[in-house]
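Heads up, this is only part of the complex; the chains shown haven't been moved.
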Amino acid sequence: MDQLNVKEQQEFQKLVEQKQMKDFMNLYSNLVSRCFDDCVNDFTSANLTTKESTCISKCSEKFLKHSERVGQRFQEQNALLMQNLQKR
Amino acid sequence: MFGLGGAAPQVSSQQKLQAAEAELDMVTGMFNQLVSQCHNKCINKSYSESDVNKQEALCLDRCVSKYFETNVQVGENMQKLGQSGAFMGRQ
């Protein structure tokens, strides 16, 4: 990214912010898909059963904790990778 | 749609449109997901008939209904978790 000048960096920053809402919505819909897929498999009624509802609740909390942890590791590994590339 | 969007004081037209577009893309994405997931859960893949039969139709209706309930519940869960400060700065 160090090839961008100041003005370009500002433009790029705007782009990043623009994408953040998208990223959040992406996370959200991935979470819904995942927990719906893993927890809801009984279609004998139109409403969630208590069991399904409990499953969804645990699944979504766990998914958020999961993606938070993966996000932290991702940033660490990415920083490490950048360091190694600059050493070359 | 989905009640997202919220109140944001003093945002430019461009920002509002970008938020609206992001929301539109999400709703479209969720619809496509729904089509795909309820197909997996309800449609018989032997394709002996070209109609959606009664049993499949009933399953689809319930599938959509349960998907919306899931969606609402996940939204509420995320808000609660966000308020409890259990997570990042996301939310």
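Lettered A and B in written order, each chain numbered from 1.
Quick note on the criterion: contacts are C-beta pairs under 8 Å (C-beta built on N, C-alpha and C of every residue); 3 or more make two chains touch, one makes a residue touch a chain.
Keep in mind the model is a prediction, meaning the values are calculated, not measured.
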Number of copies per protein chain type, counted over the whole file: A x3, B x3
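Operating definition for what follows: only the chains that are shown with their structure count from here on.
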CA centroid of subunit A to CA centroid of subunit B, Å: 16
List of subunit A residues in touch with subunit B within their complex: 18, 21-22, 24-29, 31-33, 35-37, 39-41, 43-48, 52-53, 56-57, 60-61, 64, 68, 71
Parts of subunit B lying in touch with subunit A, wherever the complex brings them together: 4, 18-19, 22-23, 25-26, 29-30, 33, 37, 41-42, 58-59, 61-63, 65-67, 69-71, 73-75, 77-78, 81, 87-88, 90-91
